[in-house]
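Of the protein chains in this complex, one is absent; all others appear in place.
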Amino acid sequence: MDKTSLLKIGKVLILSIEGEVNDFSVVSMQDMLLKEVRNTSTRGVILNIARLEIVDSYMARVLSDTARMIRLMGGITILVGVNPMIALTMVDMGLDIKEVKTALNLDAALELLTGLTTLGRYSEESL
Amino acid sequence: MDKTSLLKIGKVLILSIEGEVNDFSVVSMQDMLLKEVRNTSTRGVILNIARLEIVDSYMARVLSDTARMIRLMGGITILVGVNPMIALTMVDMGLDIKEVKTALNLDAALELLTGLTTLGRYSEESL
Amino acid sequence: MSRVEICSEQDIVLARQVARQAALNLGFSLVDQTRIITAVSELARNIYTYATSGSMQAQELKKATGIVGLEFVFEDQGPGIDDLQLALTAGYSSGQGLGLGLSGAKRLMDEFELQSKLGQGTLVRVVKWTK
Partner (left out) sequence: MSRVEICSEQDIVLARQVARQAALNLGFSLVDQTRIITAVSELARNIYTYATSGSMQAQELKKATGIVGLEFVFEDQGPGIDDLQLALTAGYSSGQGLGLGLSGAKRLMDEFELQSKLGQGTLVRVVKWTK
């Protein structure tokens, strides 16, 4: 799991997926994240892929699945760090991750989730 | 009906579905819940499945159907207690319960519903 | 080897209990236990729903490599399935189901085999290996 780091700020978990992650470690990352969401009073999860080299169809599926799982558990997931090259490539090949909310950067994502946590009355739909 | 417990806190009903519930008792639980929503001035329903072993396609359907019926009656349903194993399994097999709102735990669900009840001006869509 | 006769809603619960115990015995992870119990629940319910009655047999398997696994065979003498392809399509249900039972069980297990003959019955065999 050296490729990823998990950080907790208040009620927000930040998972940064880095560089040369392989399929297996992506799945164990997902497991670890879900357990963490359950064991801590997490409200929101930020998936930071700023240091990820590419998003192929496997990674796209893992990202949407993870967001879907976290939603089932009652949390909110925001994806940040999609660089223009990745965005272009994903669109080119028809990859979409509709169900996953995105923010331009960590700050914007945190703001979104924090506003939500302190006010406590906005829900996923209003995000 | 020994497998489930129904609790009322203020205007919120909490139904906890437990362990080895069978299809028949799930349906009678649904009946009972809907009657209770009708007979009391319930605004919100929390479906707590923290002690449920699995969610198969039947249970997923009952959960969404219940939320839909309660919505038709003017109430709001929040699902809590989906554990990581259940979340993983549901996503694996393509089960989704989109129409049902979720919260990480009872506290978060109550907070959501209470904010809603006291403020009383948020529509369900904004939840 | 355990055998469960399925002819009531409570027998679906029983099938799940047998599956859970067997999965526990073999040391499956919590997630895999959940996957196995969920698949068993789907297939047991299909017997009850579509064939009224039938049976589940659970059995431990062992590969030459030493890897162990769990096999479940669901058998009924019900109406059978006309179009296997269609029945396996995610979202297809001849009744009011979500149509995710067969396709879901297939995705949750490592091996999945479906045999059926119209008017004669259906057999579903699934296996999960401890990696």
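Should a chain be cited, it is by its letter among A, B and C, assigned in written order, with residues numbered from 1 in that chain.
Note that contacts are C-beta pairs under 8 Å (C-beta built on N, C-alpha and C of every residue); 3 or more make two chains touch, one makes a residue touch a chain.
Just so it is clear, the structure is predicted and the values come from calculations on it, not from any experiment.
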| item | value |
| --- | --- |
| Contact set of the excluded chain (shown chains only) | A |
| Absent-chain contact - pick from A:36, A:56 or A:99 | A:56 |
| Touch residues of chain A, complete complex, unshown partner | 20-24, 53-58, 60-61, 84-86, 88-89, 92-95 |
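The criterion applied here is as follows: only the chains that are shown with their structure count from here on.
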| item | value |
| --- | --- |
| Touch-based graph of the chains, sorted into line, ring, star, complete or other | line |
| Identifier of the chain whose CA centre is least distant from the whole-structure CA centre | B |
| Turning angle required so that chain A lies on chain B, C-alpha fit (0 to 180°, nearest 5) | 75 |
| Most distant chain from chain A, judged by the mean position of its C-alpha atoms | C |
| Centre distance in Å when chain B and chain C are each reduced to the mean of their C-alpha atoms | 28 |
| Where chain A and chain C are represented by their mean Cα positions, the distance between them in whole Å | 34 |
| Touching two or more other chains - residues of chain C | 31 |
| Shared interface positions of chain B, touching two or more other chains | 84, 86, 88 |
